[in-house]
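Shown here: the complex without one of its protein chains, the others still in place.
Chain lettering (A, B and C) follows the sequence in which the chains are written, and residue indices restart at 1 in each chain.
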Amino acid sequence: MVTHMGLVGLGKMGDNMRERLRRAGIGVTGYDPRPEVSDVGSLAELVEALPGPRRVVWVMVPAGEPTREVVSALAGLLDEGDVVIEGGNSHYPDDQERAAELAERGVGYVDVGVSGGVWGLENGYGLMCGGSDADVAFLMPVFDALRPEGPREEGFVHAGPVGAGHFAKMVHNGIEYGLMQAYAEGYEMLAAKDIVTDVHGTMRAWQRGTVVRSWLLELMVRALEDDPRFDAIDDWVADSGEGRWTVDEAIDNAVPLPVISAALFARFSSRQEESPAMKAVAALRQQFGGHATKPSAE
Amino acid sequence: MVTHMGLVGLGKMGDNMRERLRRAGIGVTGYDPRPEVSDVGSLAELVEALPGPRRVVWVMVPAGEPTREVVSALAGLLDEGDVVIEGGNSHYPDDQERAAELAERGVGYVDVGVSGGVWGLENGYGLMCGGSDADVAFLMPVFDALRPEGPREEGFVHAGPVGAGHFAKMVHNGIEYGLMQAYAEGYEMLAAKDIVTDVHGTMRAWQRGTVVRSWLLELMVRALEDDPRFDAIDDWVADSGEGRWTVDEAIDNAVPLPVISAALFARFSSRQEESPAMKAVAALRQQFGGHATKPSAE
Amino acid sequence: MVTHMGLVGLGKMGDNMRERLRRAGIGVTGYDPRPEVSDVGSLAELVEALPGPRRVVWVMVPAGEPTREVVSALAGLLDEGDVVIEGGNSHYPDDQERAAELAERGVGYVDVGVSGGVWGLENGYGLMCGGSDADVAFLMPVFDALRPEGPREEGFVHAGPVGAGHFAKMVHNGIEYGLMQAYAEGYEMLAAKDIVTDVHGTMRAWQRGTVVRSWLLELMVRALEDDPRFDAIDDWVADSGEGRWTVDEAIDNAVPLPVISAALFARFSSRQEESPAMKAVAALRQQFGGHATKPSAE
Partner (left out) sequence: MVTHMGLVGLGKMGDNMRERLRRAGIGVTGYDPRPEVSDVGSLAELVEALPGPRRVVWVMVPAGEPTREVVSALAGLLDEGDVVIEGGNSHYPDDQERAAELAERGVGYVDVGVSGGVWGLENGYGLMCGGSDADVAFLMPVFDALRPEGPREEGFVHAGPVGAGHFAKMVHNGIEYGLMQAYAEGYEMLAAKDIVTDVHGTMRAWQRGTVVRSWLLELMVRALEDDPRFDAIDDWVADSGEGRWTVDEAIDNAVPLPVISAALFARFSSRQEESPAMKAVAALRQQFGGHATKPSAE
C-alpha cells in the first residue's frame, strides 16, 4: 500500500499533482532544483525520506535528456522492489531503454501519459499507463488519487507493457492536434464571412446537443469570451514532440495520417517569418508568366 | 405564442422532433407522404389544421429539390404573417432565395441548423438559426422546446440574418468531418502497433480528464464496445453536402482548410473501388524504373 | 482557309500571339481599348476589317465579365458562319453558355486553353481546344501557327466539344499548382539543412538525366541563378481561378485531390498577414495548458 511517495519535478504539472495526491491522503516528498518549491535539497534526500519496502518515485520533468538524467540518478539510489513512474511526455522507445536499465537493479518502471493540463488539479488527470501487471496493481492507489472522479475505466487505463502508456499519450496528443485544427478552421470560416454576426455566440451554442461538443470546444468558447476576434493573441503556435512522433510513427507503419500531419504542418508554417517554399513558387510564376510578385519586405 | 404548429417531413429526424415538441406541450400536426406516419393527408390539410394568426410550419425534408418544392407549395398556402422554418440541411444561398420568394407574400422565413442526430429526442437538439429578430423572438417557444436542457445560449443561437443558421450548421459539419477523421486516424495508429494491447480500453479511458474528451469520443467508445476492431463494418463512408459546401466556401473566400478538406477527400477515397490516380502513379513508376506493379484485379 | 483574322485583347499574351501569327503569314487585325497598341478604333471596325466568308475573331481578354462583354458585343456584329475563339482562361460552363448565345445567330464558338506564358512567342503555345469538328478543322491554320514546332499532336489537341478546351486547361493549371509546390517544398528542404552547400547547383544538376527534369525545373534554376536564396522576392503568391475551379470540380465529382488542394491552400496562407485559425489554436493551447503564446504583433 503506497502511503508516501516521491515526486521529482515541481513545475506547473508536478506542483498540481503533489497537491492533488496530498488532498487524497498520500504523503508526497517533492524535489525540484528550485529550493523555493522543493521539499528536500537533493534527489538523495528525497529517496531517504521515502518509507520502504517498495519505495515509489514519480518523475515529472521535461522529456528527453532531463528525464534520462533523473532516471539514471535514481537507478543509483533505489533498490530491488522500488518503482519509478515516468509521468512526463517521454518518447515510448526511451521508456523501454530506461526500464531495462532499472531492471538490472531490480527496480520497476511504469510509464504514464498524463492529460488534463492546468485543469487536472480540480478535474483529475486522464492517465494511460504501461508496465507489468504487478507494478501497476501496486501503484493503483496513486493512480486512483490522480484520476478524475467517476468510473475508473473512463479516466485510467493499463494500456500494455512498458512504453504503452506513452504510446497511447502520443496518439492522444496527435488526435488533439487534429481536433484543435478542425475547430480553428471552423472558427476562421465563421469569421471570414459577414453572414454570421455572432461568432462567439455561435460556438457557445455548440456546447449542448451538437455533434461537435467537447471540452476543447468549451475552452474555445472561454477564449472567445474575453477576446472575440483573438486580437490580443499571435498566430504563432509551438509544438511539443508528440505530434512529430505520431507522424514519424505513422510513416514507420505506413499509416496515412492526412489530418494529423496537416495540423502539425500548420504549426510549422505558423512559426515561419517567411516561407521559403512560397518564395520559390512566387519566383516560378514570375519566370513563366511575368506574373507580379511582391518585393521582399526584408 | 406558438401553441400548435405544422411539421413537414417525418423521417428519422422529423418524427423525433414531433415527439419532443409534443412532450413540451406544443401541438404538432405532421405531414409526410407516407400515410402510416402522417397526421394529415396533404400539405393543404396541414395548413388548414393550424390556428392563426401567424401560422408556423417547420420543414424537415431532404435539402435541395425536395425542400424547394415544399417551400414553394407552402408559399401558395400561407398568408401574411405566417412563418416557415427550414430545419433541413439547406445550402445557405438557397435560404436567401426562398426567403425572398416567401417575402413577396408577407410570409416570414427562418433557417435552422439542427444538430444532434438520433440522440436529440432525449438530449435535445443544438440549434443555430438565421432570420429577423421579430420572427426569431416569435418562435422562441418552439426553439426552447427542442433545444437541450441548460442555459439557452449553450444550445441555441440566433446567428444572424436569413442563411446564417445554415451557414453556421455547414461550418459545424465541416468541423465534425475534421474531428471524426482525427479520432479515426488515432484509432488506426493505436490499432497498427502491438504495444497497446487494449485499444478499446485506451479510448474509453480518454473520456474523463483528458484534452480529447468529447461526445464523439464517447460514441467511438460505444462503437468499439461491441466490435473492438470494427470487423463488422465496411470502410465506405458517405458524405452529405455540408462538407463539400464548407470547402467550396473556403475556396471562394481564400481560407485554407487543410484538415477539413483532407477529411472530405478521405471519404471520397473510401468510396472508390480503385483509385484512377494511384493507377496512374503505378503506371509512371513502371515506366521509369521497371518497378513491379500488380496486375489489375478486375 | 484563314488568311486574316481578328484578335481582341492585346495584353502580354495577346500581343505576343499577334506577332507569332503574323510571322506565320496570317494577317491579324488587333483591337484593344489602349489606342497605342490597337490596330483599329473599335470592335466594329475590327469586324469590318475582316474578309468574309467565315470571319474569325480570337478573344484574349480576362476571364469572366470582360470576356462575356466582348463575346456579347461580337454576337451583334458577326453573321452566320463566322467563328469566335475564346482563348482566355474562361471557366468551362461559361463557354457552354456563350456558345449557345452565338449559335442563335449561326456563329460558331471554339474555346482554347493556351499555355506557355511569355515564352510562347518563341516556343509556341500549347493549345487545347473544344468545339465542333467542322469549326476546329476550319481553324487549323491558326492553331498550327500558334502551336510549337514538332508533331502537331504533341502541342495541340481537339479535346472534345465546346468547353473541353478550357476544362483541359483548368486541369493543366491544377497540375501546375501541384508541380510548383512540389519543387518549392524540395527547395525549402535543401535550403533548410547545411549539408547541401550548393542549392542552386543541385537543382541545376537535375536538368538532365533525372526523373524530375522539366521545364518548370529549368525556370527554377534560372530564378535561383540571380537570387540563390530568393532574398529579393516575397512569399506572397496569387492564384488565378483555375486552381480553385479544379478543386471545386473535384468536389462536385467526388475526386480526392490532396496534392492540388494543398498547393492551393498554401497560396491562400501565403497571402494572410495573420492566420485566424492559428490564433485560435494558440488560444486553445493557452486555455488548457497555460502554454506560452506570443502577444499579437498588431
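Here is the rule we use: a contact is a pair of C-beta atoms (placed from the backbone, for glycine too) under 8 Å apart; a residue touches a chain by one contact, two chains touch by 3 or more.
All values reported here derive from a predicted model rather than from experimental measurement.
With respect to the full assembly, the chain omitted from this view is in touch with A, B, C. Screening B:43, B:84, B:195 or B:266 for touch with the missing chain picks out B:266. Note that of B:25, B:52 or B:289, the residue touching the chain absent from this view is B:289. Checked against the hidden chain, the listed residues C:87, C:116 or C:131 yield one contact partner: C:116. In the full complex, chain B contacts the hidden chain through residues 12, 117-119, 180-181, 183-185, 187-188, 191-192, 216, 219-220, 222-224, 227, 230-238, 258, 262, 266-267, 269-270, 274-298. Take chain C: the residues that touch the chain left off the picture are 92, 115-117, 120, 123-128, 130, 147-150, 153-161, 163-164, 167-168, 171-179, 181-183, 185-186, 188-190, 192-193, 195-198, 201-202, 204-217, 246, 249-250, 253, 255-260, 262-263, 265-266.
Residue positions on chain A in contact with the hidden chain: 211, 239, 244, 247-248, 251-252, 254-258, 261-262, 264-266, 268-269, 271-272, 275, 277, 288, in rising order.
Quick note on the criterion: only the chains that are shown with their structure count from here on.
Centrality by Cα centroid goes to chain B.
One inter-chain figure worth recording: chain A and chain B are separated by 33 Å, centre to centre, where each centre is the mean of the chain's CA atoms. Chain C has its Cα centroid 38 Å from the Cα centroid of chain B. The set of chain B residues that touch two or more partner chains comprises 211, 255-258, 262, 265-266.
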